[in-house]
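Since the structure comes first, as structure tokens, the remarks are kept for the end.
All protein chains of the complex are present and in place, except for one that has been dropped.
As written, the chain order gives the labels A and B, with residue 1 at the start of each chain.
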Amino acid sequence: MTWNEDWGRISAIARKDLITERRSKAGFNSVAALGVTMLVLFGFAFGPDAQALRDAAAGALWLAILFAGVLAFNRSYQVELESGALDELLQYPGARWTIYAGKLISNLIFVSLMLAIVVAAGIVLFQIHIPSAWPMLLVTLLLGIVGLVTLGTFYAAMASRTRAREVLLPLLLFPMLVPVLLAAMSASKALLGGDLMHEASAWIRLLLGYDVIFLVAALFAFEHVIEV
Amino acid sequence: MDLQSDLPIDAIRVARRFGSKWVLRGVSLRVHSGEVVGLLGANGSGKSTMLRILATLLRPNAGTASIYGHDVVSAADEVRRTVGILAHAPGLYDDLTARENLRFAAEMSGLPTTDLGSLLGEVGLSEVADERVRGFSSGMQRRLAVARLMLRRPQLLLLDEPYSNLDSDGIVLMNSLISRTARGGGASLIVLHELAPASGILDRTVTIVDGRIAKPEKPASYRVPVSAAGAIS
Partner (left out) sequence: MVVPRPGAWRWFGVFAFAFLIFTQTLAILTSPPDRDMGDLEKILYVHVPAAWITFLSFFVVLAFSARYLWKGREKDDLLAAAAAEVGATFNGLTLLLGMIWGRPAWGVWWTWDARLTSTLVLFLIFVGYLALREFVDDAQRRAQWSAVVGALGAINVPIVYMSVRWWRTLHQIQSNPNTMDPAYVLGLRANAFAFLFIMIYFIHQRYVIASLQRATEHAAEAVALGGQQE
């Protein structure tokens, strides 16, 4: 049981999920379209005053990503449940965390692509001025996505196999993600406003800590979740 | 080493419930090396549940089962290296091609991905190797699932109504996999609802009635086990 074997499984799962997503484009397109639709609705809620829109932009973006992301996580296990593929997947020998790691990677790529579309739409709709500290903003986006996908992929492994998956996943996931959302929204908002109070870096450190803690916890705990 | 513990299947009073309904109420079953055993019973009698427990996909609520001496709960990883299950659902990915499905299985089992073309030829799917499984008939999907089993070369085959949806060529293919496994010292447990397609290769049958094995295991007259001696070596 070498690292090579583990990596082989991780990349096989990630590649398989991404091929499936690419071939059924409808899935990605509709999830991304939902994200953009949410932005438009937030625009109605906070607009049309330009300054009010800019103030609300960070929050609206993250909420749009959160809601669209939840759909992506359940989809990622839906593929396994459709024709009994999960049983087959569990029949392969080897460590169980590799299944989680593979799905984590494919979900990260999926949600990052969706994020790119939603952010691009947000820049236009909310009249965002891209700040000079945009690399920090990019780091914030990435760390926020990692936190979201880490727990989303983990909880969907349970929720997708219960009677009430549509309700249960957000119910479990959203309260757990409060630190991620607060940190990502606050850091994004601060950076968009020029980070006058120098608070962004503290929030980014919080995001980083959160990501590391829950990534490690999820990798360890996944076996207990998938194995029954 | 304890001789009994190295049996392909050694199940002792395995019980399993779903909710408050007991599907298996204590199934004890031994299968020796080289044996091909048919598992019979009415619909809902727990045959598939038994296979899933032996394949580590379900845990028993009571009782124990071991595969080649490895407990299905505590040594699940070792069991998975020796067992191959052909379930009701083919467990294929609809949006991947036949070849991609096989490659995925090979990569997940840590096997080389080079010889997939000839394997697809063996099960008669060369023509459609690069078409998506979504368009396959259920018989073709079954053939692809058989190819996946052949790829992994399990010592113990757990087959859930393997002949359904297969044409006569497919049945021959299935039976040759079963007897090849038996000749190599492996074994098979086959859930059946009709004996006909398997009659040539079965060593004996056991029947589950009311969650238990109905009658004591008795050697059937179909065929002498190929390597009964292999059970003790």
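In this section, a contact is a pair of C-beta atoms (placed from the backbone, for glycine too) under 8 Å apart; a residue touches a chain by one contact, two chains touch by 3 or more.
These figures come from a predicted structure and were not determined experimentally.
Considering A:19, A:81, A:208 or A:225, the position touching the chain not shown turns out to be A:225 (whole complex). Among B:20, B:43, B:118 or B:137, only B:20 touches the chain that is left out of the view. Although one chain is not drawn, the whole complex shows that of A:156, A:206 or A:219 it is A:206 that touches it. Although one chain is not shown, part of chain A still touches it, namely residues 151, 155, 158, 162-164, 167-168, 171-172, 174-176, 178-179, 182-183, 186, 202-203, 206, 209-210, 213-214, 217-218, 221, 224-225, 227-228. By the touch definition given at the top, chain B reaches the unshown chain through residues 13, 15, 17-20, 22, 25-26, 59, 61-62, 211.
As a working rule, only the chains that are shown with their structure count from here on.
Centre-to-centre separation of chain A and chain B, using mean CA positions: 39 Å. Taken in their complex, chain A has these residues touching chain B: 5, 8-9, 11-13, 16, 19-20, 23-24, 79, 82-94, 227-228.
Contact residues of chain B toward chain A in the complex are 52, 55-57, 59, 76-78, 80-81, 83-85, 87-96, 100, 104-105, 107-110, 132, 148.
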